[in-house]
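One chain of protein is taken out of this complex; the other chains stay put.
Up next, subunit A:
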């Protein structure tokens, strides 16, 4: 990094007609760009950037600006980015979208800051620090913005977030001299423009975040820019799907845009999300923590639940994003997409007949059931490493996108706790907002007891999942594979919450609680507890009590589950259900 810096510096020196001081790192950028421009293939005058006094025609100037916009920070910065194992903003867009489908907007936008020498042309870049436009993923329309963290900020080791990124929305400090993908008013305006258009057209927005944060030189203008984006994130929420892919640092106020979008994905080892960086943490709470521990992909996909999935590198992340995009409808006006399917909808899945163990305490893997039932065993799991006692994700049934929610008996017996409730609730609400049918596999022994949960507010968090299922009007199909105990039975898309089709497998047990606990209450003091338990099991540990009351529509052979769900979805495609009018509902946040 240091080498690049000095090369850039010396090349600046060659064109020493410039008068700016080297205090500002922005000059490096200029230097590199100028160096590139001065290469033999493009014999341009060294001062080509000072358009105002240029003798060039408008047409030539357009060409030059386009060229400058395409090259971004210059080849040296591109190389530096590559060296860090990252791609440039344009390369990312190229990989994300279908070949040659990208239509760029606002390539000529420049920032309008006039303080700290920013007004100089040398500090202006066509396109500013973000690439925006629209394109196609597998032929389907999408709007994208991709931030340009091209800066080799200071002489820091590769792949690390510049220390200067550490600041909060309200407390900007340290000398921020380079754009570094930083958010200027113009940058924000560009993003808002594509978001506005995405809303009017009805197409998803994908943000590829790699930004140094607010542009300090712009002060409140930059803050206003953030707020403009936040507002649009919120207005677009539930109208068009919004996806954030964090591909570099994202700190301070900037984190709230990804947080407001529907899905946040991260790239391992190169992306960070935090409100304040390790230095501030150290000075405020005296905790020693690395960036990776504080806000790396692992932290956010396993501990905090901020990010929904992490990928190995830029290429893998973008290719997976393409795959993921395929599951989503373009907007809330569109039905769940139906893709051509090679998997027979009436396929019997024999292996399911034996999957639930005879002992009701023995675990099995809910993912085995999901993989066996969905099209081509293709399941895009959301938050696979967070609150693993519930499994959520997208799959297809006979080609149609469905959202799948399942209790995971393999982890904590599949109980509902704070994290799994919140994870499930958010997923259910996304599906409901975008017309994606929800299939729920139930094997839940109840809510997790204990002070940690009660103090943590399991009551209001558990209520979220209940709320989400109750308000959802998309087709809801429920399969009780084994336990459906207590309040958790109600919560998990039960008939009482307007479940459209509720099935039970022969192994299902719908009851208020497990036999042991129930017997201790019902037959308190009775001598022969074992006999009482057997009686209880006989009465309740089977699907009949629910079936005789019509709380499950049918008891089905597990092997026929796929066939039944596919045919139900066909019928439910025309389901119409409307909740009472309200300004908006008041989910217990």
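Observations on the model:
Basically, a residue touches a chain if its C-beta (ideal position, glycine included) is under 8 Å from a C-beta of that chain, and two chains touch if they have at least 3 such contacts; residues count from 1.
The definition used in the following text is that contacts and distances are computed from a predicted model.
Name of the non-displayed chain as stated in its UniProt record, restricted to "N-acetyltransferase domain-containing protein", "L antigen family member 3", "Histidine-containing phosphotransfer protein" or "Propionyl-CoA carboxylase alpha chain, mitochondrial": "Propionyl-CoA carboxylase alpha chain, mitochondrial". Summary of contacts with the chain left out: across A:91, A:110 or A:196, the touching residue is A:91.
Only one of the listed residues, A:337, A:393 or A:462, touches the absent chain: A:337.
Checked against the hidden chain, the listed residues A:293, A:368 or A:570 yield one contact partner: A:368. Checked against the full complex, the one of A:315, A:513 or A:547 touching the unshown chain is A:315. If you put the hidden chain back, the residue from A:304, A:351 or A:528 that touches it is A:351.
Listed here are the subunit A residues that touch the chain not shown: 82, 85-87, 91, 94-95, 98-99, 101, 136, 138-141, 201-203, 269, 312-316, 319-320, 322-324, 326, 330-331, 333-335, 337-344, 350-355, 358, 365, 368, 371-372, 375-376, 399, 506-507, 534, 537-538, 541-542, 557.
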